[in-house]
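== chain A ==
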Amino acid sequence: MNNVFEPKRFGNYLLHDLKNAKDNYLYSFIITAGLPVLTFILVELLGMIFNKNHNFVEYPLAVQIVSVIAAVTSAMIVFPIKQYGQITDKRYGSSWVMLPASGFEKWLSLIIMTCVVLPVCLFTVYLGLDWLMSVVAPGLYPKSLASYETVREIQNALNGEDVSFNAMSLGWLSWVENILTFTLGAVFFKKSKFPKTLLCVMAFGIILSFISMACIGTGHIGTDNVEELFKEFSNGDPETAMRRFKTLVNIIACACVAVLAGGIYLRITSIKH
Partner candidate 1 sequence: MEFDNNKPIYIQIADNICDRMLSGEFKAGERIPSVREWGAAIGVNPNTVARSYEILSDRGVISNQRGIGFFMSEDALDRIGSSERKKFIEEELPAFIRRAELLGVNLKELV
Partner candidate 2 sequence: MVIIKNLAFSYGSKEVLKNISMNLESGKIYGLLGENGVGKTTLLTLLAGLKNTQSGSIDIDGRNPFRREPSLLADQYYLPDEVSPVHSKAIAWAKSAGKFWPNFSLEKFLQIMKEFEVDENQMMNTMSNGQLKKTYISFGLACGTRYLYMDEPTNGLDIPSKAQFRSAIMKYTGDESTIVISTHQVRDLENVIDPIIILDKQDVLLNASIEEISDKLYFDYGTTLNPSSLYTEQLPGGFIQVYQNVEKKDSKVNIEALFNAVHKNKELVKGIFSHE
């Protein structure tokens, strides 16, 4: 028996993880992914109550945008806690540790679930419902988020006319970064997982800003070398600057993801009960 990876065992484990996700997260998922429908009903109900004519009201674009942000944020926070937060619980955690699959397999399954399965399911169902609403209630519900124009508009808003950022991959990378942060918090802290994670992220930001301030204060980074640095970086050409900037952002994001994923691996393979 291979003690690190066996395809069949990993397949079983992934299925087991999926089943657990269904048991632990299905209701929350339905509410989260169903937000287009739920918020629409809410808006219409409120409209009927507060509108003197008692007729249907138009669903505001702002609500549509707030709701998608809410869905993404809540999924990133709630799913890791419901699905993997339990492994710090003695009762659940000990049977989870004792399940005969390797630490690597359990970790890989966690990564796939949080970084691929959840976003794919969430966006498919969410955007599907969003699209359905725009078809069912035209005139009342705004254009679907997934429609070609909307994507273009968002892309344009993000990048300006010239440079075409890959919104999908950037979005996914930031999803991965964020959900892994909350997952690490979920498997690391025994109680108050979310507040503690948030505090840690904030503390980390403060420390970073202190370090950069200290660098500036002590003259390690001054106005001169920033200019020089920027010149060297941009090569005097805005397009190169943008390209290099994107590469830098990607490298930093990937490094963050690697650190987070590594932290999760270390935690779940060494947890004791």
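Regarding candidate selection, all candidates are chains of the complex that A comes from, given by their letters.
Here is the rule we go by: a residue touches a chain if its C-beta (ideal position, glycine included) is under 8 Å from a C-beta of that chain, and two chains touch if they have at least 3 such contacts; residues count from 1.
Nothing here was measured: the structure is a model prediction, and the numbers come from that model.
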item: Touching candidate for chain A, same complex, options 1 or 2; value: 2
item: Partner candidate 2, residues of chain A touching it in the complex; value: 1, 3, 6, 9, 12-13, 15-16, 19-20, 23-24, 86, 89-92, 94-95, 97-103, 269, 272-273
